[in-house]
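Note that one protein chain is taken out, while the other chains of the complex remain in position.
Labels run A and B following the written order; every chain starts at residue 1.
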Amino acid sequence: MNTDINKEFTSPQLYLIALVLGMIAILMVKLSHSLTPIAVILIWPAFLCGANAVRQVARYGLGTGTASIGYWGTAVGATMAFTSQFIDPSYNFVSPYFEIFSALIVGAVTGICAQKIIKMKIPVMIRDSAVLASSTAIIAMFFLAMLTEYSAAVFTLDAYITYPLIYIAITLAILHPFNGSMGAGENQKRTLRLSALEASMTTGLFGLVALLFSDALFLTGVSVIIVSMAGFFIFVKRWFAAVKEDTYEFAWTGYPPAEH
Amino acid sequence: MEPLTAMFAIILGGVLVGICVHFIPASATGAMSAATGIATGPSMLSAGAGMAGILSAAYSMDSGLAVVLASGATGSALMMVLTILGGNIANAFGTGVSPASGQTASGQSILGKSTKDAITGWDQKPYISPGTDGHGMPVQTHISGIIGAFIGGIGGALVLFAVYTLLSPILKPEAAFTIAGFIGAGVFLINSVLPAYTLVGKTEGMFDQKIRRTPKTLVSCLIVSTVIAVLIYSAAVVI
Partner (left out) sequence: MLPLLGTILTGLLAFLAGIFEDSESNAGSASNPNSQVQLAPQIGHRHRYFNKAISGEPPANALWATTAATVAVLLVAKFEAFNPVYSVIISSVIGALVSTLLLGLYGIFSHISRVASMKTFKQTLYWDSLYSALPLDLSFGFLTALSLTLLSFTAGMMLNNPFSIPLIAFMLGITIGTIGSSTGDIHYGAERLYQHHIFGSGIPISNQGDIDVKGEYGYRNSVDTPYFTLRFGAMVTAFVFGMLIFLDSLSRVFVFAGVWSSVIVELGMILIIFIVTVFLEKYTRDRYGPFVR
């Protein structure tokens, strides 16, 4: 998380980190559930990659709003991730590669349609649509793998009651960092630190859900909540340090200065 | 419904959703009574209407395709007509303005240079506040909204029914219902954002000049829905 460098991160750089670490995290969780607390740390870069992709597309002023881009991208990623739940168990080796790759394809196709047919003239449209769709698919696959155990006696299909929560929690965590920091003085450093903060909030929420979901996941849930809270406090300090540099003035109370 | 027909039904449903966004009048600045249309963005408004339709269609899932489509259409249309009534009440008694169409008042409606409402023949020009682009929902935009909600409701219910048919052989009933409902909502949300790119934030429905951009939306939604339908079909049936 080296955010003291002054140049900006590019989408392909962040995507490569998110893809590699994300796949390692998903495979770790599938292998053994006691590795989940470490895997949770490895999934946070995927949130940063998604929030950065939203930032790159929305900066050009789409007229439709940041929220629409966020929930469109997560709809692609989450729908592709949920198709993994009705693959025949004998073909289980195909996931997670099938879902992540298909999300990349659908995101790229939508970007191509927007760029060539609707003629939106945003240079980064195709690349960032694909990156956004794919990073949300990585996060959704991780949460699915965390809640449905391939190695213990929990029915994988009862996890369907958590699908709407997986979708909407990822949507808000991805779209809020840019939407909340929108303004003349927005910069990538502060947005990405806010995105890391909200990533730890989201994984903490899913730790709570895992804790309540089944008795076999009780210790997993507690450890995920502890790791997420530790990450939350560390990121709050770093984000607020960036806020203190950027804000005009702090005051407990007072009157705004008179105009004219 | 056989699996291959279900795949084509998903594609058709996605295209219908894309078209309905052009018919439903929406504008973000309507919240300040400064533009004609319902006071929300087009993509979120269509998503809201679609969700009401899918919820309504779910109750009659075991009664056959025709009833499911009709329930979805009337559910969405009921939500749309109540929202339009509520918006007009808020404009009339909260801000004190009467419904008037800004585009028609400046003579730029798709029907020609007349400044009169297309359906009732009432004159729009004297009733708009100066500096704004109209406010409220006059009758021509109202009818356009109802038509749009019917189309969107049918599209959403079609996707719901098709995915349910694909999933019911392989999963138990409660799981099949919920996953089909969520994938229906997901396809709806994906296809309602592409037209929003063309509309750039506001539209007045089928009497607006922007209705001419519908072919672009149709082609884009067709391509995207085809890719998604093929992937869902291959995940459910092939693998």
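Definition applied: a contact is a pair of C-beta atoms (placed from the backbone, for glycine too) under 8 Å apart; a residue touches a chain by one contact, two chains touch by 3 or more.
Keep in mind the model is a prediction, meaning the values are calculated, not measured.
Summary of contacts with the chain left out: across A:148, A:181 or A:223, the touching residue is A:181. One of B:128, B:171 or B:224 touches the chain omitted from the figure, and that residue is B:128. Touching the missing chain, out of B:22, B:142 or B:216, is residue B:142. The set of chain B residues touching the chain not shown comprises 28-34, 38-41, 44-45, 47-49, 51-52, 54-56, 58-61, 63-64, 67, 70-71, 74-75, 77-79, 81-99, 120, 122, 126-133, 135-139, 142, 146, 173-174, 177-178, 181-182, 185. Within the complete assembly, residues 65-67, 70-71, 160-165, 167-169, 171-172, 175-176, 179-186, 190, 194, 197-198, 201, 205, 208-209, 212-213, 243, 246-257, 259 of chain A touch the chain that is not shown.
One rule holds in what follows: only the chains that are shown with their structure count from here on.
Listing the residues of chain A that touch chain B in their complex gives 62-65, 67-69, 71-72, 75-76, 78-80, 82-88, 91, 94, 98, 102, 105-106, 109-110, 113-114, 117-118, 120, 157-158, 160-161, 163-164, 167.
The part of chain B that touches chain A in the complex is made up of residues 28, 41-44, 167, 170-172, 175, 178-179, 182-183, 186-187, 189-190, 193-194, 196-201, 216-217, 219-220, 223-224, 227-228, 231-232, 235-236, 239.
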